[in-house]
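The structure follows.
What follows is part of the complex, with its chains left where they were.
Naming follows writing order (A, B, C and D), and every chain is counted from residue 1.
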C-alpha cells in the first residue's frame, strides 16, 4: 500500500481526463467550425458573414502587415493603461466607500446616476477636451470600466464574514490592517470578476473609441475595413479582439489559482 | 427624534448630489461653449424636450426593449452560469469561447445580429441581452463555484432532488453573487439600450440623444443624458427593493452582530 | 485646448495642420494633394485623422482640436442654425449630375417591383443617418418623381450593413454611396434612382470647413489651405485613375471595386443654389429650427 | 485491558435490543485509506481502517483530535472518495450518499441553510423524501420540540446561538427518520443538561426505529453511555486501536447507568486507550492488521 491507488474514485478519475487547456481549445475550435458551416450551408450569405477559413486567410494576410502590428500595439497600450487606472481607482474607492457605511449612503445615488451614462454619449465631450488622440479614448475606457470594478468591490466588501470582522476588531487591527487582512481577501474573488468584466469593457471601449473617434488602433482599422466593404478583413480584426479577450482570461485564471488557493471555488477544483 | 433621524438620513443621501449639481450649475453658468451649455439652459429644455410627447414615443419603447433584454439576460446568464459553474469540465470547454465573444464590441457584432435577427426590436433586444449577460454569467459562475462545501455535502446526504438542489442550494447559495451581477448588468443594459438605438432605429431614448448630438442640439443632448441618469437611479431603487426581499437572509446574516 | 493639432508656426515657417476626415472615396483629393505636395508647397504639414463621422469631427473642429474638417453640407447647415461657429473653406465633393451614374444612389433588389423613385412610397428605405442629407434628398427625389415621400419609412443603418440588409429583404431599398453601390449592384441589386443628381445636378454634397475663430485669427493659413485644397480637387478631377489608386492607401476597398466604382465630381466651386436647396429641404423636413444662413456659412 | 475484549459480535448482556437483523453486517469498512494531497503538505488521515457495523447497532467512535474521525465518517457516507479500501453498505459499494442516511456534521453552523428558518431547515429533507404534508408537520414539530426549539422555529440560523444551531441540525436528522444515522460530535455546543436529554433522544430514536447509528464523540462518558460498542482510533496515521463492547444493560438512564461501577470501569479503560492513542501507541501491524 505504498502508492495511492484510486480503486474506485470516480471524481478522482475524472481529473485524469483531458486537460483543461485542450478542452478550451476544443471549445474555440467548435466555434470556428460553427462559423465555417453557417455560411457554407447557406444559412447566411457568405459575402456578409465569411466562413471561418476565409476570415483566417484574411487574418494571415493581416499579421504579415506591419501596420497591423502597430495598430495592435497602440490598442494594447491604450487598453492596458485605461484598465490599470480603472482597476486601481475602482478598488481603492470601492474599499473606502464600501467600508464606511455613511460614505456608501452618501455616494449611492450619484453612482447610480453616473453608471448608466454611456461612454459613447461622452465622445463629443472627450473629443472637445482632448481631440482625437489617445487621451479621448483613454477617458472613455476609464469611465466605462471603472464602474465594473467599483460595483464588484462594493459587494465584495459587504461580503466580509461578521465573525472574521469581529476577530480583527477584537485584536484591535488598525483600519489599514483590517483592509489588508480581512476586507481585501474577502473582496478578492469579487475583484477578480470585476477585473475580468472591466478588461472586456475596456477593450470594447478602446476599440469603439478608436472606431468612432479615430484614434489609431485596431478599432480604427475595423472602421476602415467596414466602410470599405472589406468584410473578411473586418472579421479578421474582430477575431483578433476576441483572442485578446481569451488571453486576458487565461492570465486572470492563472492568477486566481495562485492567489485564491484558499477559496472554496478554487480549492475544490484543485485539490483531490 | 425620528424627524431628526430622517433629516440626517436625507442630508446624507441628498448631500453629495446637491453639491455636484451646484458645482455643475456654477461651473457652466457663464459658459458660451456650445458643448458645455449652462445647466439652467439644459434644465429649461428638459421639459419641452421630454415631457411633451417623447415620453410615450421614445422613452417608453426604449424601456420596454430594456426590460425585455434585461430579463432575457437574467434568465440566460443565470441558467448558463449555473451549468458552467457546476461542472468544471463544462467551464474549461466553454470559457475561452465565451471570453472570445465577450471581448468583441457590441457595435461590431450588430451587423451579425442584423443578419440573423433583422433590424426590428428583436435585434435591439438581442444587443441589450448579449451585452448585459456577461456580468450575470460571470458572477453566477463564481457564485456557484464558491458555495460552502458543508452545505453541498448536506444536500447530497439528504439526497436532494435535482430541482431542489438547483433552487435551494445552487441558486440561493449563489444568489448574493447573482445579484451583484444583476446590479452590474442593469446599468450596462441601459448603456446598450442607447447603443442598440444607434443602429437601424427609428425611435427611442438613445436614438433621440444621438439625433440631438448629430444635429448639434447640445442642451437637448445633455437633458437626455440627465434623463438616462435619472432612469438609472430610479431603476436602481427598484432593484434595491427587490434585492432587499431576495437577499433578506444574506443581509441579515452579514449585519448580524455575531 | 491641449490637443496636438494647433496651427503653430513651426521652426521652418511650416504650419502643422490636422484635418479630420472620414475614410471614404470622397476625400481621395486631399490624400492625393498630400501625396503630390500641394500642401507642403504652401508650407502646410498635413496630418489626416480619420473618424467615423461628424460625432467626432465637428466638435473637434469647433474646439480647435482639428484645424479643418470634412463634413456633409446638411450637417454643416444644421450646425450653423445651432450657432456653432463654423465656416466652410473649400468645396469637398459634388454629384456627377448623371442620374444614371452617380456615387450615391438608391438601391433595391432586382425584381422587387421598385423601378423608379415614385415606387418608394410606403416602403422602407435605409439611410446611414436619419434627418440628414440622405433622407432629405431621397424625399425630394421621390416627390419629384411623383411619389408621396411622407409615408416612406426611413431606417438608420450603416453603409457597410446595407448590401446585406437589401439582399436579405430587411429593408425594401437603401440609399448608399460608393463603394457600396458597386458592391450591391454586383450582388444582384439595382440602382433605382440617384438622389443627389436628381435633387440638383451640381449638388454640393460635402465640404471642408474650419472654425470661425481660426478663419479670423489666421486668414492666411485658411487661404493657403483652400488653395492647396483646390489644387488637389482639380488634380483628382483630372486624374481619376490616380484617385482610384490612392483609395488603397487609406481604405480597404479591393482593387477590382476601386476600378469599377463611380467617382464623384470634385469641383472647386460650391454651387450656392444647391446649398440653398439643401437648406430649404432641411427646413421643410424639420431638421432645423431656424433658417440656415447659407451666405454666412459659405466662403 | 483485562475487562475489554476486541469484539464485533453483539454483547450478550444487551437484552432490550431485539432487532432480529441485529447480527447482519450492514456496514463494512475494509482497509480504508485516505490521503489528502495538498500543495504544500500531504496528510495520511486514515492509514488502514477496518470494521463492521451490524444492522441496528449503535456504535461510538472515539479518538484523539485530528485522528480522522470526520474523514472516516465522510468516506462512510459516500461524500469523500477514499484513496484505497472500500465501504460497503448492505453489500453494495458506497460511492455516493446512500438512500435513508442522515448525517449531523461537525460544522453544524455551516450545514444549515442560512436562507431557511429553523423550521424550513428541518422540513426540507422531508419534502425531498416526499413525506405528506401533515405527517411532515408532525415530524418537524416533534423534532423541534424534542430539541427544545419550539419557540425559535421561525428564526434563521444566524439568529440562533451555537447550541441552538447544533440542535436544529440534530432535529433535522431526527425528523428524517433515517435507517443509518451518522453523527459527528453532535452535542459539542450544548450544555450538560441538554446534552443528557439529547443523548436519551438518540437512544430512544434508535430503539424505536431500529436505526443504525455511528456516533463520533470526544466525550468518553458519552461514548460509553450511548454505545453498544466503542471503536477507538489511533492517532494519525490512523488505524483501529481497539473495539470495545459496552457491557451495560440496554435500558439506560442518566443517573443510574452513569453510577454503575461497570460504567466507571469502561470509562476508565477507554480513557486509558485514548490517552495511549494520543501518546502514539499503535497496535503491532503484524498481529492486528490484516496483511
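Following the convention adopted for this analysis, contacts are C-beta pairs under 8 Å (C-beta built on N, C-alpha and C of every residue); 3 or more make two chains touch, one makes a residue touch a chain.
These figures come from a predicted structure and were not determined experimentally.
A.B. asks: Would you state the complete complex's composition as copy numbers of each displayed chain label?
C.D. replies: Chain copy numbers for the entire complex: A x1, B x1, C x1, D x2.
Just so we're on the same page, only the chains that are shown with their structure count from here on.
A.B. asks: Looking only at C-beta pair counts, which chain-chain interface has the most contacts?
C.D. replies: The chain pair sharing the largest number of C-beta contacts is A-B.
A.B. asks: Whole-Å distance, subunit A centre to subunit C centre, using C-alpha means?
C.D. replies: Computed value for the inter-centroid distance: 38 Å.
A.B. asks: Please output the residue numbers of subunit A that touch at least 2 other chains, ranges allowed.
C.D. replies: 45, 48, 124-125, 128, 211, 234
A.B. asks: Give me the residues of subunit B that touch two or more other chains.
C.D. replies: 35, 111, 115, 148, 198, 213, 253, 256, 258, in rising order.
A.B. asks: Which part of subunit D faces subunit B closely enough to touch in the complex?
C.D. replies: Touching subunit B: residues 74, 77, 79, 96-97, 99, 101-103, 105, 107, 110-111, 113-116, 124-125, 127-128, 156, 158-159, 176 of subunit D.
A.B. asks: Contact residues on subunit B for subunit C in the complex?
C.D. replies: For subunit B paired with subunit C, touching residues are 34-35, 110-111, 114-115, 118-119, 198-202, 207, 211, 213-218.
A.B. asks: Under the definition above, what is the set of subunit C residues touching subunit B in their complex?
C.D. replies: Spelled out, the residues of subunit C in touch with subunit B are 54-55, 58-59, 62-63, 75, 78-79, 82-85, 126, 129-132, 153-158, 160-161, 164-165, 168, 170-171, 287-288.
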